[in-house]
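Structure incoming, see below.
All protein chains of the complex are present and in place, except for one that has been dropped.
Chains: A and B, in written order; residue numbering restarts at 1 for each.
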Amino acid sequence: MHHVILGAGPAGVTAAETIRKHAPHAKITLISGEPEPPYSRMAIPYLLEGKIGEDGTYLRQEDGHYDGKGIYYKQGPVTSVDAASKSLTCADGSTLQFDRMLIATGATPLRPPIEGLDNPGVHTCWTLEDARHIAEHAKPGVPVVLVGAGFIGCIILEALAKMGVELTVVEMGDRMVPRMLDETAGNMLRHWCEDKGVKVVTGALVDAIRASGETAPAPAPSATPFAEEKPGFFARIFGGGSSEPSATPAVAPAPTAAAPSHDHPLTVHLKDGQELPAALVVIAAGVKSNIEFLKGSGIDTNHGVKVDPYHETNAKGIYAAGDVAEGINLSTGHNDMLAIQPVAVEHGYIAALNMCGIETAHRGALNMNVLDTLGLISSSFGTWEGVEGGERAVLHDKDANRYIRLEFDGDQLIGAQCVGMTDHVGMLRGLIQTHLHLGPWKDKLIESPGRVAEAYVAVMQQGPTAGYTGPKVALPA
Amino acid sequence: MLKALTIDPGKCTGCKQCEMACSYVNEGEFNVSKSRIRVFDFHEEARFVPYTCTQCDEAWCQQACPVNAITTNEMGVKIVHDNLCVGCKVCTIACPFGTVNYNASTGKVMKCDLCGGDPACASACPTDAITFQDIEQTGFDKMKVWATKTTAGTEPTGPNAPA
Partner (left out) sequence: MGWTGKVLRIDLSNGTSKSEPLNMEWADKYLGQRGLASKYLVEEVDPKADPLGPENKLIMATGPLTGTCASTGGRYSVITKGPLTGAIACSNSGGYFGAELKFAGWDMVIFEGQSPKPVYVTIFDDDVQLRDASDIWGKSVWDADKYIKSTHQDQMIHVAAIGVAGENEVLYSCVVNDLHRAAGRSGVGAVMGNKNIKAVAVRGTGGVKVKDFKAFMDATNAGKKVLKDNAVTGEGLPAYGTQVLMNVINEAGAMPTRNGADVQFEGAGDISAEAMAEPRRTDGKPNLLTNQACFGCTIACGRISKVDETHFTIQNKPEYWHASGGLEYEAAWALGSATGTNDLEALTYVNFICNEQGIDPISFGATVGAAMELYETGVIDDKVTGGIELKFGSAEALVQCVELTGKAEGFGKELGMGSKRLTEKYGKPELSMTVKGQEFPAYDPRGIQGMGLTYATSNRGACHLRSYTVASEILGIPEKTDPLETDGKAGLVKAFQDATAAVDSSGLCVFTTFAWTLEDIAPQVDAACEGNWSVDKLLEAGERIWNMERIFNNQAGFTAADDNLPQRLLKDAAKTGPAEGLVAGLDKMLPEYYELRGWTQEGVPTNETLERLAV
C-alpha cells in the first residue's frame, strides 16, 4: 500500500506519522511544495522576532525523524493529479502512483487587487522564504506598512512591532480582527496598539503601492493631487507627530520627488488619499486554498476540497485535511474552512486513520484563536457572536483591560471571547466542545462571567460518568 | 509500573500545600499563582477540588504545538520543553481541560510534568487527597477517576483517539 501525502505542513506530517503508527509496513511519501524541511508557518513570527532560528520552526526536532519512521520526503510541488488513474505529476516532471492520497496543501495568501504588489519590498508573510525577505527589510526604526489586521495580520503585527519597526497597520474592516473578536474587544486591541506606538488605520482600502516619488500612472485620474497630502507625509518622514511642519504646506513636490530614499523607497496610497511611506509592505489580506493543481483531477472542490465526515473526497481513496479542506465546523455542523493549526492536526489525524482503514468520522472542529498583541492576550472560541434566542454574559473592565463575553444556547456554552485573561482558557474549549450542560452555573456565569474555571470544574465533576469526562470529538464507528 | 496522580476531592481541606510544593519545585519560590495544580474552592458546597493536568491520552496540547515543544515521555507524561516553546499559547486554548497555562514572566507555558515521577504535590498533601498510585491498584475504571490519570507506558494516540 502506498500512501502519498501532498503538503508537509502540520496536517501532512501528522497524517504521515499516524499512518506509520497504524500501518507499520505501508509505503509513505510526503511531498512538500517548498524546498524546506517540514516546518510550521505559525512559528514564523517567532523566527522574525528572533526567539528561534529557522530550525526552531521545524515541525519535528530530531534529526532523521522522517527517515527513521520510513517516511520518504520528496520535493514537489505537485502540478496535477489524476484521481481515476491514481497518479500525480510533480513540477520536475516526475510522476508517482498511489493507493491512497491525502491533499494537505494548505493555503496561499490572497493577492488583493492592489497596484504595485510586485514592487520589491512588498511581501506576504506566509513561508520561510517570505520571512527571509521580511527580515532583510524590517530593521529597527524603518517605516513598515502592514496591510490587513485580521488574525494572521495581528500575529505578524506583534512580530514586526517587536522587531522595532515604525509600524502602520491598514485594515479594510472597521476594527481589528473582525472575524475573531467583537467590536468591544477589537477596539480594546486597537487602543492598546496605539498606546504602544503602532498606528492603526481602519476602514481603509489600499489603492496602490508605488516607489516613492513615482506618480500615479497616467490613466489614474482618481489619484489625489500630490501637494495636498504633504503635511501628513512630512510628519511621518520627520517623525514626531507634534512637529508636523504644517507651517510650510506650500512646499512644492520637490522634496517628495527627492525622497525616494533608502529610508522609505515605497509609498502606500490609500483610497481616501492618505499616503504612507514604507520601506517594507507586508500583505496579510486573507488566504485561499491551494487547489489550482486539482483542476481536471476529478476531485470536487468548492473554496477548498470538499470532504465527507471521514475526510474522504468524492474520489475514493483520496482524502483532504488542513487549511485546504472544508471539514465540519463543530459549531454549525456545516462544512467550512477553519484555517488554524490545531484543526489541521485534527484533520490530518482523522484522515490518516481512515486511510488506514480505521473508520473514524469527524464530529467537527472548533474554531478558536489566541492572539498576543504586544502583551494584550485575547482568545475566541466557537460561535462567539452568539445565536438568536441564546443568552449572553459580558464583563468589561476597561481600566484593567479585561473583557469576557460568553454566549449560551440553552444552558450550553457555544462561544466565548476574552481579552486579558489567560488562566485556564482551554476550559472554554472544553465546555463548548463537550456541550456540557451548565445547569445552575449558567446563571452564575451570567452574573459573574469570570467564574468560568469554577463552572467548568463543577460541571465536569457532575458529568455524565459521575466523574471524569474527557472531551471526545470523534468516536470509532 | 503504571502510576497516576489520583485526586480525591473529598479529602481535600483547601490548605494549598500542593500549590506551594508545586511552585517551589518548578519556580524555586512559594508562588501559588504559578502552581501547575490549583485547588478550586466551592465554598457554598463545602468542597475543595485540586485540579491539574490528567496527562490525557489525547495530548491535545502536544498535538496543537506548532514546534514540537511538548513531547510525551515513556511514562506518558506530556512535557513542555522551554528551549523550544515559542509562547504562541495555542496549546493553552487547545487543552480542553485548561491545564496548560501561559506564564507571562517567562513568555512560555507551564503544565504539570509529574515532577519527573516524584510528584511534589502528592508528597506535600497532608490528607492524601492527592496520591501517586499504581493505576492497577486504584482499582478504578480510568474513565471514572476524575482528573487523575496518566497514560503511563502507552504512546499518545493523537488528538481524537477513542478512550
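Just so we're on the same page, contacts are C-beta pairs under 8 Å (C-beta built on N, C-alpha and C of every residue); 3 or more make two chains touch, one makes a residue touch a chain.
Remember, predicted model here, so these are calculated numbers, not experimental data.
Trainee: Which chains here touch the chain that is missing from view?
Mentor: Hidden chain, whole complex, touched shown chains: A, B.
Trainee: In the complete assembly, which of B:5, B:21 or B:77 touches the absent chain?
Mentor: Going through B:5, B:21 or B:77 one by one, B:21 is the residue touching the chain not shown.
Trainee: By the contact definition given up top, give the residues of subunit A that touch the hidden chain.
Mentor: Output for subunit A: 395, 397, 400, 402, 404, 421, 447-451, 453-454.
Trainee: Kindly note down the residues of subunit B that lie in touch with the hidden chain.
Mentor: 13-17, 20-21, 23-24, 27-34, 43-48, 124, 126-127
In this text, only the chains that are shown with their structure count from here on.
Trainee: Could you work out how far the Cα centre of subunit A sits from that of subunit B, in whole Å?
Mentor: Taking the average C-alpha coordinate of subunit A and of subunit B, the gap between them is 29 Å.
Trainee: So in the complex, which bits of subunit A are touching subunit B?
Mentor: 10, 14, 18, 21, 40-43, 46, 51-52, 56-61, 341-342, 345-346, 349-350, 360, 362, 368-370, 372, 375, 377, 379, 381, 422-430, 433-434, 453-454, 456-458, 460-461, 465-476
Trainee: Spell out the residues on subunit B that touch subunit A in their complex, using ranges where they run on.
Mentor: My answer: residues 9, 38, 40, 42, 49, 51, 54, 56-58, 60, 63-64, 66-68, 84, 86-90, 92-102, 104, 142-149, 155, 158-160, 162-163.
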